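Remarks on the structure that follows.
What follows is chain A.
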Amino acid sequence: MSAPLLELDGLSLRFDGPAGSLHVLESVSLAVAEGESVGLVGESGSGKSVLARAVLGVHPGPAAPSLTGRILLEGRDVTDGSSRRRAVSMVFQDPSASLNPVVRIGRQVLEAVPPAERGSRARQRAAATELLRAVGLPDPGRRLRSYPAELSGGQRQRVGIAAALAAQPRLLLADEPTTALDVTVQQRVLDLIGELRRERGMALLLITHDLGLLAGRTDRIAVMYAGRVVEDGPTERVLAEPRHPYTRALLAVTPRLSPRRRPPLPQIPGGLPDLREPRTGCPFAPRCERALPECATRPPLLRAGAGHTVSCWAAEGVPV
Partner candidate 1 sequence: MLRRLAASALAAVTLTACGAPAAAPSGPSGPPVPGGTITIGINSEVSTLDPAANEIAAQATLVVAHALYEPLFTDGPGGALEPRLAESLTSEDLRTWTLSLRPGLTFSDGSPLDAQAVVDHVARLRDPESQCQCAQLAAEITDMAAADATTAEFTLAEPNAGFPRYFTRQLGMIASTTARADDGSPLGAGPYRLESAARGSSLTVVRSEHYQGTPGHADTLVFQFLPDTDSRYQSLASGAVDLAWIDTPNLIAQARGEGRIVAVANASTATAVLNTRTEPFDDIRVRQAVQAAIDREALLAVVDQGQGVVAEGPILSRSPYASGTRHPEFDPERARTLLAEVGEPVSFAYTTDSRPQSMQRATAIQQMLGDVGITMTIDVVDTATWGTRLYDGDFAAIEFVTSAYADTDAVLGIFAPDATGNFGGYANPEVGELVEQGRGSVDEAARREIYAEVAQRVVEDAPVLFFTESPAGFAAAPHIGGMPDLSDRNVISLLPSELWTAR
Partner candidate 2 sequence: MRTLLTRAVRALAVIALLGMLTMALPLLLTGDPAVAVLGVEATPEQLAAFTAALNLDASPPERFAHWLGGAVRGDLGTSLVTGAPVTAEIGERLPVTLELLLCGQLLALAITVPVAMRSAWRPGGVVDRISTVLAYLLLSTPAFVLGLALILVLAVGLAVLPATGWAAPDDPVEHLRHLVLPVLTMGLTEAAVLVRVLRADLIATLRTPYILAARSRGLSPWRLLWTRALRPSSFSTVTLVGLGLGLAFGGSVLVETIFAVPGMGRLAASAIEARDFPVIEAVVLLSGVTVVLVGTLVDLVYGVIDPRARHAAAH
């Protein structure tokens, strides 16, 4: 089997500040193969966005996180921040905030292409127009000169996608790409991303808190909780036969549109552990109805069928 496009090997990430440290990621191991689409699911605070930024290689604000473990991109170790410009790009969550309001669309779309490779003005205009057309923006030639304020939310997100495609990345990260959009637009944007991915053979890491979005769109699902990957497997399997108690609970609380009267939404009792302390043992244990005494020590990943791993002592159907 060829080397995966992206491999995270025991990645831990910590932010050190004057008020103490935040242990955001703990020993995360994850792989994305060429052309594969993976959904990364977790609630707010699970570390999924931080993971995406770590893969991307930027961090907001002046303080840089400290990393242990490895990030391998196309086989290269890029943990220390070496350039990965061409290989990875990201579609951001809030398209209004992630486009510079005073710069024209055309210029922003081509930002990822290094100046040396851009070519003449005419070539740049053609390339940008082509990208805007690929994301389905009407009248792309004129749109080049528009400012973000002149477009709707959905159109802005399309521009964001176009900008992400400009450098022809091998891996596309999509950090909650539809959270800030209307429901009707959400589906279209996701469809667009899926289409573009297949056309260009890109791998996709789709980050979301909404499990329901991933059905039929991703090859695999990885579930994160409190900085750890707790379950990782093929999408249909994870959705049909979740092994980790957290995954089951997530599925149970996902609201389903239904004409019949529904019982009140179940909640997962308890809250996230304190990220200021490194966690020993399973982070979900305090909230887990199936918790065993062994859960205080960190459980290893156990296989549970082809390509389906779960990090739990009390996982169902798993021989101990």
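Per the selection procedure, all candidates are chains of the complex that A comes from, given by their letters.
Annotations
By our rule, contacts are C-beta pairs under 8 Å (C-beta built on N, C-alpha and C of every residue); 3 or more make two chains touch, one makes a residue touch a chain; residues count from 1.
What you see is a predicted model, and the numbers here were worked out from it, not measured in a lab.
Looking at chain A and the listed options 1 or 2, the chain it touches in this complex is number 2.
Against candidate 2, in their complex, chain A makes its touches with residues 56-58, 60-62, 83, 85, 89-90, 92-94, 97-103, 108, 111-112, 114, 147, 149, 160, 163, 166-167.
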